[in-house]
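Before I ask anything, let me first share the structure, which is written out below as structure tokens.
Complex shown without one protein chain; remaining protein chains in place.
Showing chain A:
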Amino acid sequence: MNTVVAQLQRQFQDYLVSLYQQGFLDNQFTELRKLQDEGTPDFVAEVVSLFFDDCSKLINSMSRSLERPENVDFKQVDSGVHQLKGSSSSVGARRVKNVCISFKECCDVQNREGCLRCLQQVDYEYKMLKTKLQDLFNLEQQIVQAGGAIPQVNIN
């Protein structure tokens, strides 16, 4: 059994490291993981799922605003981007955050095309992250079910 656990743990570790290396996650995610303990075992999962919900809601509302080219409510878009940026930086979703930065720039210059592009990218990124994190959580659960402890991964 131990070897299974150890194997799973190694798998988990490698996967997590790869996520950092690929830029999906940054330090903030590590911090988030630090906040998880016996008292709050699902903290990270909760925060992350909230984030994804938030993302989808924001993306929907922004897409609606950007729909008609005549009257684009850039203010609304701007606030949405701002929210998204804040959320993504809170959870450590690096790629999403980066897209938000460029999204904001497009919004500032009221570039609808640019905004649409960014919106698409954001959508793609968050969905990608969602899948990845889902895999990660599955791995976690497997470890826990196998009786092991989730390893602390130290990213430099």
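Keep in mind that, in the parts below, contacts are C-beta pairs under 8 Å (C-beta built on N, C-alpha and C of every residue); 3 or more make two chains touch, one makes a residue touch a chain; residues count from 1.
Just so we're on the same page, contacts and distances are computed from a predicted model.
*Asks:* Just by its UniProt name, which of "Cell division control protein 45 homolog", "CF1 epsilon subunit of ATP synthase", "Phosphatidylinositol glycan anchor biosynthesis, class H" or "Ethylene receptor" is the chain not shown in this complex?
*Replies:* Matching "Cell division control protein 45 homolog", "CF1 epsilon subunit of ATP synthase", "Phosphatidylinositol glycan anchor biosynthesis, class H" or "Ethylene receptor" to the record, the invisible chain is "Ethylene receptor".
*Asks:* Using the touch definition from the top, which of A:31, A:113 or A:135 touches the missing chain?
*Replies:* Of these options, the touching residue for the absent chain is A:31.
*Asks:* May I ask which residue of A:46, A:67 or A:135 touches the chain that does not appear here?
*Replies:* Of these options, the touching residue for the absent chain is A:46.
*Asks:* One chain isn't shown here. Among A:13, A:56 or A:83, which residue touches it?
*Replies:* Looking across A:13, A:56 or A:83, the contact with the absent chain belongs to A:83.
*Asks:* Write the list of chain A residues that the hidden chain touches.
*Replies:* Interface residues of chain A facing the absent chain: 27-28, 31-32, 34-35, 37, 39-40, 43, 46-47, 50-51, 54, 79, 82-83, 85-87, 89-92.
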